[in-house]
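Missing here: one protein chain of the complex. Every other protein chain is in place.
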């Protein structure tokens, strides 16, 4: 007999009765605030076209790199999970079988955030009351599959049901933003906004870099064979993204390095990397220089600069060759911020009207580097616990290791950074609960007052994110 | 008057009443499971010959590097603790005096795992009920000394009394494994197994490397002057160790680095390092290449590959020159896994029938590198908190920093890694209590169900270690 699926009302709160009582009180006061999701990877076509989502496995398993990596780590081939091979080789097409395999191995997720997110989706979105396991796999597949075909489970209906006030998607500069244009036409322009993510035209090691620059030239009418035309094209696209709601750019470089090159040095470097044949050192130099240029443009157009460094992408070469990127094979690396960001911070970090939001996969930098930097430079703010650390323990470490030096007000609230649309409320709920638990401990230990904790809880949930991302 | 020596039944459990109650319930359900000790340094002659152990100081102090280092750090010369000088110079021979010095300074161990392990030995093995201090030193020495002369305290009697199901020792490839052969003859072959630890014939910087290779040639009848003969000799010894129960090899290199050299490169390199005169770069290259070769052999013979990197051995040169290695002068170093293990993981990491178990002395790698790697590659599993981190706080950090990304099922249970036979049950007990306490917090915070916690507690204690180390 399957265990019951219960979402306890006190989940994630500390077990100490004093702290739990305070956490509950704080949570109740901010629980119903709208969701502001300033950084993520949902597909704007969902909201523009409002078509039904596909079957349960295609929606919840195949595209989720957290789920894929755990199952793969225990010996389940990605083919058996319905992930398509690039070579067109055989891969499971029976999505019910994919779901059953997932259900049989659901116990592997005990103690992981995926488990909490998914259980929330099962319980709150689909009304399931037995836990997922081999025995309940078919019931789950049928219940979820049936629901997804109804209007109440189409993207816009869920968007409203979830209480989302605004969500940002992420697009490439070469994207024509047609879905965002349609959303604007539908009056949804303030609900679904884009984000400028130019890695593919800033990183000389990106696939098809030279061709991307050519396309950028065509789209913008600028001469991207010259450095000045290239910069002009980027400015042009930033303006285009702003017109489609963007308030921020986002940059996923391998490191946080920045360089302050002269115009002459930059031009020479551009000529060397233009055709994608640059040395490793040139590629790093160019990325670091272009991050600086992005910061310069932000002084003018006001886009918030987000930096997400530190991932070794596609560590598993054969998996990448077979299935492509984003299948769970990215691994964090040690990441320096103190020397890497110094050129940028020295040039623009003292401008309080400029905002840089930094994320890290290297938790050792929280107390040692990032909190001290954010607790000093007016432009710098700390993004929330990210990716592998977007979890209860990860969030707890983030607050414990940053608050004493950076305070609460140099942070920017939560973001879900996800493509898993159905779990967005669950992710925000975990963050809200963990923040309330952290604040409850501070109140219980008489380090802040209860009335302050109420205000901070609201700021962490709603006000700081709107302010940092300039959602006026 | 000496304080009472009490082992509280709730020791190491969280003090929160809810969590403590759950921890106690979980612990009671796994407390009596047999001890599986897959990695350690007990002496196989103890079990083969079953002779009485020596006096208390020679058994519990002189060989224990944790104890020596703490006493030495407070200014007590190792000579005063009965540690033999390599030059034959004077060293305390009155073991009662050694014991008294230890007892007088026993307060130094407050808050350390040594203290918990030793108190357990005193209380549970020898029935002592007053705490160790200057006043009780002689009583302790006499009580323990008397007991050790009786049959009930011989190795095999204690082995049974401790509930040990299987224990692995660690031997050099040049070891003839005579004690293991005798144990097999005695019907103990499934209880005491060996482990293949070839550092002395893989590491060109090992003392007498060239001579070790000569001996390896003699033992195996292979021509270890040639690379192919050297590989053949290693394969030969691995088979010999397997025949004496080995299910794993173990590797204590300075770093985790691996290299994928061509046959030609490897042959050239072997010729350069063969006589021990290689440069530092060549030594590192050779170790990294041979780790790769060990992995290759594991594909064929099924031995589990254990990697224990990151120790700066014999940091204190004069202490090492006077007393030799393993006297408490080893210090952990920052250790990279992401780039170091990539060649090995890219070549063999996708094989779910191969098992690599990685240990670390650098806790920063738990959440940043090791949990993400183990949560992706089918072959990779995380060894438990090791050496300096084999302690309550260390175990807590291990679970807190690895579980959310790697889950529980990419870990391999506990191992005691010790030569201190009498404390083995105490060490396993600490691990069991800490795991139950961690699980209790997850249950109390409604992150896993109680019935799941029961299953996980049993898996962490017994099932995962047997599976990972292939104790069929």
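In this document, chain identifiers A and B correspond to the written order of the chains, with residue numbering beginning at 1 in each.
Simple rule for what comes next: a contact is a pair of C-beta atoms (placed from the backbone, for glycine too) under 8 Å apart; a residue touches a chain by one contact, two chains touch by 3 or more.
Bear in mind the structure is a predicted one, so any value in this text is a computation, not a measurement.
Trainee: Using the document's definition of touch, tell me which of A:369, A:393 or A:417 contacts the absent chain.
Mentor: The missing chain is touched by A:369.
Trainee: Looking at the full complex, which residue from B:251, B:376 or B:389 touches the chain that isn't shown here?
Mentor: B:389
Trainee: May I ask which residue of B:103, B:216, B:248 or B:319 touches the chain that does not appear here?
Mentor: In the complete complex, the chain left out is touched by residue B:319.
Trainee: Write down which of A:162, A:241, A:408 or A:469 is the residue touching the left-out chain.
Mentor: Going through A:162, A:241, A:408 or A:469 one by one, A:408 is the residue touching the chain not shown.
Trainee: For the full complex, which residue in A:359, A:377 or A:414 touches the chain that was left out?
Mentor: Of all options in A:359, A:377 or A:414, contact with the hidden chain holds for A:377.
Trainee: At which residues does chain B meet the chain that is not included here?
Mentor: Residues 3, 6-8, 10-16, 69-70, 72-75, 107-113, 116, 131, 312, 315-319, 328-334, 361-364, 388-389, 391-394 of chain B touch the chain that is not shown.
Trainee: Tell me where the left-out chain touches chain A, residue by residue.
Mentor: 16, 18-19, 336, 338-339, 342, 345-346, 349-350, 352, 364, 367-369, 371-378, 380, 400-401, 403-410, 441-442, 444-449, 451-452, 455-456
The working rule: only the chains that are shown with their structure count from here on.
Trainee: Can you compute the centre-to-centre distance for chain A and chain B, using the mean CA position of each chain? Integer Å is fine.
Mentor: Chain centres of chain A and chain B, defined by C-alpha means, are spaced 40 Å apart.
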